[in-house]
Structures are given as structure tokens and as C-alpha cells.
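Just one protein chain is left out here, and the rest sit where they should.
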Amino acid sequence: MNTPVLLSARGISRSFGGNAAVQDVTLELHQGVVTALAGPNGAGKTTLFNLITGHLVPDRGAVELKGASILGLKPHRVALKGIARSFQDLRLFGSMSVYDNVLSAIEPTPWLWQPGGSSGAAARRLQVERALDATGLAELAGTRAIDLSYAETKFLSMARIIATGAPIWLLDEPASGLDPASRARFVKLVRDATAAGVTVCLIEHNLDIVTELADRIAFLDQGRKLAEGRPDQILGDAELIAIYFGERRE
Amino acid sequence: MLLTQLAVAGIQTGMLYALTAAGFALIFGATRVFHVAHGATFILAGYAFLEAVQLGLHWSLASGVALLLAVAFGLFMDALVYRPIQKHEGSFFTVFVASFGAGIAMQALIQFFFGGGFATISVPLTRAAEVLPGLYIAPVFWVALAVVVVVFAAVSLFLERTHAGLGLRALSENPELLRAYGLSARRLSALAFVLGSALAVPGAILTTVTTGIQPADSAHVMLVSLAATVVGGIGSIRGAALAGLFLGLVENLVVSVVDTQWSQAASFVVLFAFILFRPNGLMGRAGAR
Partner (left out) sequence: MIAYLVNLATLIAIFGIAATSLNLLIGYAGIFSIAHAMFFGIGAYVAAQVALTVSPDFLVAALAAAVVAGALSLCLALPALRVRGEYFVAASLGLQMMASTIFAEAHSLTGGVGGLVGIPPARILGFDVASPDAFLVLALACLAVTLAVVRTLMRGSFGRSLMALRDSESAAEAFGKDVRALKTLVVVVGCFFVGIAGALFAFHMAFVNVESFTLEQSVVLMAMVIIGGAGTLTGPLVGVIALLSLPAALSFLPFIPATEIGTVQQFIYGALMTALMIFRPSGIVGLSRGAR
């Protein structure tokens, strides 16, 4: 990789009781590069995200953003440093409208109002509208999140991230269960973002999407990183593919 | 001697708390319902016993009546209040509020028919005898001790040795296991309410014959059960029982240091301290957050 490392997790481990969910994993995200995290269910992919974003604290290891440690920071501090993430189970703000979901995602100041006065508010509204346009949700702005269809909830989850303008996105199975047309729209969203310089790490089971989007693939299984490389290297490895599809050889 | 006397009183209160709190903890552990109407079960049983005795029933029959009503109320709450709520939403607070409301309504009902004052019946068991110089113990203390030991032994045996008992424990720890056992979660939750409500009965009867019972005890019992369950560690029946005993002791022993008016507040200082500093309780597993 030619671009510099933006975000890195080095040698991180975390276990729950006796279950080592992530063991000594090192992951580097290079500026502007799309890295896919692949691996079977329970491999530790989501846990790795949680360890990076501060939703979980690693037992061992280091997490650095542009060379400075962000280990042990609370999730909201990590977020404010420009790392936006999605959740596998989405975690939308269910009782709020689509518009408010996105707007609230860019109102981090924990005070009675946001700084910046009315011009700040206008700028945020513009950001929200752009994100809604990009995700095709503009018409649904007033709908409550719990009333959306499945595909719409997936795009709302993306809209919240797009609106933040964060330079790093961690996406946890953002396209799972989408129909082909929606999947194509999703691919375009990510392409547009990377063209604008966003660094993306993507957990994805669908190999079509992985081949279409990823510049690199890191392959996890049972908490360990088994391999990392270009898509053709990883997807050409019969052993990894066998693990992936559950035909584990002993 | 004062301290010993207080400790004896504390153990007696604490044993009854332990039983009642164990019932609350059992229900919570198995069904995740914060059954605060448990306090209403308690006064219902107490007043039922009282009424039955005053109608001329033998005490054993009267206890049976109390048991029957307590269990019926528990089953009623499970089938007609909690289950419908859990079917459509079941957020913790919705269930809690429903339970709270039912407890208040039951308390008001009892107050409407029996008045708000203390009601009691005098039995020879409560006449204290001097067992050591300066130390008075009423025979009811030994009765309470015997009842508590027998009931706990029975409950432990049931939970550890029977198919249904194992199912109850599995319900809180690993619902997946239920299917393997071939047990129905619905039946088990009914069973939890039967057992849990029944556990409030001995305390209610013994309280009625010793200090007397009043509708407002509903809130007090609810608070103590809740406090004991948290202090003992949510999900742990043994923890709740121990904590109940502990809270009864604390309530009585603090009297040697501060005025009696502060004694109930002492339990809540303990509760508050536990929540802040040891939220998993005496015996709880992790999972306060």
C-alpha cells in the first residue's frame, strides 16, 4: 500500500470468560483504501470494531489514529476524532423521524443547544439534506425510523454516517439482505465516498460486494487473522474459501 | 444484652424478609419480571389469614386460604397482566409500571374493606419468655426459624433435584436449554409465580401474628424485597435471602446507634451504597450495565 496508515489496531486481544473472541489481531487501514473484513460467523469481526471504537476495551494491544493512541477512549471521544461506524443490528433511533435520526447524528455537543447559532444550524440542515438525497431517503424525511422497510433502514444507517463527514467509516454488514438494485446503490455510495478520500473498513459476507469494493481483504477465523492481502490473493486461496464456507479441515 | 436482644429481633425480621425476598428474586430470575406487586401478595396473604381465623377456621386451614389467595394473585398477574404486555412490547418499564399499579390497586382494595390501621390477632406464641437474664425470646421466633429452614430446604431441593426446578433455573440462564429439556417457558413462568408468591405467605402470616399487618406494609415489603434482590445480586435467590436477613439485622441493629425513626432508612443507605459501589451484589453475576 502506498498511502499512509490512518488507523491501526496492533496485537489486540479480547476474551469473554474463556472465549477468546479476538486474539492478537493486527489491522491497518490505509488512507483512502477499502479494507474488507471477512470470515465466518463468530470470527470476531464485530468485536474487532467494538475494540477500535471504544465500545469494548481490549485486554491487550494498541489502537492508534494517525500514530496517536486512542486506546481506552470512550466511544463518543473516538467518534469525535472522525471515526463513524454502523451496527450490524443498525441501532437506529427508532422513535425519531428519518430526518431527526440524521440530524441528531451531527449534533454531538452535550449541551442544551449546539454551538454556531443559526448559521451552524442551517449548515447542519444542508448536511442532512445532502445525506438524505445521497441515500434516496429525502421523500421519507418525516417517517419514523421504526416504520421504514428493511432496505430503507439500511440506507438510514448509512445516511447517519455520510452526514457526519467522518474520514473513516467502519461498516458492519451494511449490505446484508439487500436486493440487487439496492446493493448496487450501496456500492455506489461507498465508491463516491472513497473517491472523496474516505477510508472504509467493511464487514461483508457477500463475496460479490467484497470483490467489487475491496482493495484489501483481512480474513478472520475464530478470533485470529488468518490472512490479509489483495482480493485475488485471498479469494484464490482454496483453504480460506473452505473455512469460509464451513468445510473446515482438521 | 441490648445488642443481643436487637440481634434476635433482627434475625426474626430478617428471616421473614429472606423468605419474601427469595420469592421476589425467584420470580425475577426466572421471568425477568420486576414483580413489585409482590408486596400486595404479602398483605393479601396476611389479611386472608386474619379473616379466616376470625371466621373461626383452624390456623392450618387459614394458612391454606392465605396460600391459595397469594398463589391465585401471582397467577393472575402472570397470565392477565405480564403476558399480554410482553406479547406486544414488554419493555422493562412498562411491566414495572403495570406491576406497580396493580400493587397499589390491591393495597387500596384491602384498605377499603379492612381499614388502614394495624390488624392483628393475639396468639400465645408471641408471649416472650426470658431465656437468658435480660434476653427475651418469644416462641414464635423458634417457629419462624423452623419454618424458614424447612421452606428453604424444600425450595432448594425442588430447584436442584426436580425436572421443573432445573427448568426454572435454565429459564434465567439459558432459555435455549429449555427446548432441549422439552419444557414450556409459559408453564415454567406460571410455576415461578406460584412458588414465588407462596414464599411470601409464611412471612405474611408470622408478621400478622407478631407485629400485626397494615395495608401500607405492601410498599414496605416491596421495597425490602427489591432492596434484598439488588443487594443479594439480581438473579440469585440465595443472595436475596442472605441480603434479606442482612437488611433485617441492619434495621434492628442501627437502633443501638441512632433513633428508631432512622432504622428503615438504614436499609436504603445499604441499598444505595450497593448500587453505586457493588452493583452486582453479594452473589450476583456480572451484568449490571
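Here the chain labels run A and B in written order, and each chain numbers its own residues starting at 1.
The rule is short, and it goes like this: a residue touches a chain if its C-beta (ideal position, glycine included) is under 8 Å from a C-beta of that chain, and two chains touch if they have at least 3 such contacts.
Just so it is clear, the structure is predicted and the values come from calculations on it, not from any experiment.
K.L.:
Among the chains included here, which ones are touched by the excluded chain in the whole complex?
P.N.:
Taking every chain of the complex into account, the missing one touches A, B.
K.L.:
Sort through A:35, A:53 or A:199 and give me the one touching the missing partner chain.
P.N.:
Answer from the full complex: A:53 touches the omitted chain.
K.L.:
Pick from A:10, A:130 or A:144: which residue touches the chain that isn't shown?
P.N.:
A:144
K.L.:
Looking at B:61, B:105 or B:146, which residue reaches the missing chain?
P.N.:
Reading the full complex, the residue touching the unseen chain is B:105.
K.L.:
Which of these touches the unseen chain: A:100, A:129, A:215 or A:237?
P.N.:
Looking across A:100, A:129, A:215 or A:237, the contact with the absent chain belongs to A:100.
K.L.:
Of the residues in chain B, which ones touch the absent chain?
P.N.:
28, 34, 81, 84-85, 88-89, 91-109, 111-112, 116, 219, 223, 226-227, 230, 234, 259, 261-262, 264-265, 267-269, 271-272, 275-276, 279, 288-289
K.L.:
Since one chain isn't shown, list which residues of chain A touch it in the complete complex.
P.N.:
Spelled out for chain A, the touching residues are 53, 55, 74-76, 79-80, 84-85, 87, 91-96, 100-101, 103-114, 144, 146-147, 160, 164.
The working rule: only the chains that are shown with their structure count from here on.
K.L.:
Centroid of chain A to centroid of chain B, CA atoms only: how many Å?
P.N.:
Each chain's C-alpha centroid was found; their separation is 48 Å.
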